[in-house]
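All protein chains but one are shown in place.
Right, chain A next:
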Amino acid sequence: MKSQKNKNMLATIMLLVFFTVLAILILIPIYTIFLASFKPGGDLLQYGLNLGIDWSRMSFDNYVLLFQGQHEYWTWFTNSIILTVITVVATLIVSAFVGYGFAAYEFKGKNALFIVVLIILSIPLEVVMLPLYKQLTGWGMMDSYVAIVLPFVAHASTIFFFRQYLQGLPKSLLEAGRIDGATEYGIFFRLILPIMKPAFAAMAILNGMNAWNNYLWPLLVIRDSKKYTLTLGLNTLINPYGDNYSLLVVGSFFSIIPIFVLFVCFQQYFIEGMTAGAVKE
């Protein structure tokens, strides 16, 4: 019996060692950019990213540049926050509305329409990107945030998640609402929305993360550098002129922080949002 216990102990230690090593490997890239945020931007160009620490060359200069220098970083940062908030609020309300329609009612064409949800769920945006770009240019919507948000507010995977979440809803709740004289829409806004809070949290995080990190579609849509989001702006810093690399490295590191803080506070919702699609009933 005792040897079994020792064996288990050994297994536990081996597992811990293995997963700690894996954790360190995974954190190395972030650690290198964290270190680089204290090194002169020119070093990055000359030496690349590495784990070297030379205390005599490290300083807070990049952070001074970030907070006090002449550049558009904070405009991009604000734009990203605005765009992320708009995207999350609009997507959640519209998608919940649609998801509820699928979960609460039986109607003609429902199954066919739901198959369309599943199909769209799996078409990469890249496939329709060009004609969509051409179409929205024709509608005069280029260079506006509307063009970034509007095509995706009725968001297939978010609709799918809300529909699954509301599927188990007791129909008696709806009946009770009707008897109380609420309209069909009143039931959704007054009775259903309040009980969807956990589902909203998971989807807010998932959509928020995607909006904050979105790159390809905004790259096509936005022209004016005053409207750049953080990812677009950071990418313009990649040409190595002036102090660009200093700002690139400190700005890149700093752009992870808002999401990271949210992650630490709302971990459970991140995980729920991410794995929502995988476990279907």
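Here is the rule we use: a residue touches a chain if its C-beta (ideal position, glycine included) is under 8 Å from a C-beta of that chain, and two chains touch if they have at least 3 such contacts; residues count from 1.
In this section, contacts and distances are computed from a predicted model.
The complex appears with one chain absent; UniProt names that chain "Sugar ABC transporter permease" among the candidates "Methylamine utilisation protein MauE domain-containing protein", "Sugar ABC transporter permease", "NADH dehydrogenase subunit L" or "Cbb3-type cytochrome oxidase maturation protein". Within the whole complex, the absent chain has one touching residue among A:Asn62, A:Asn207 or A:Thr231, and that is A:Thr231.
Of the candidate positions A:Ile81, A:Ile120 or A:Met142, contact with the hidden chain is made by A:Ile120.
For chain A, the list of residues touching the undisplayed chain reads 8, 11-12, 15-16, 18-19, 22-23, 26-30, 32-33, 36, 44, 46-52, 94, 97-98, 100-102, 104-107, 110-111, 113-120, 122-124, 126-132, 134-135, 150-154, 159, 183-185, 188, 209, 212-216, 220, 231, 234-235, 238, 248, 252, 255-256, 259-260, 263, 267, 270-271, 274-275, 277-280.
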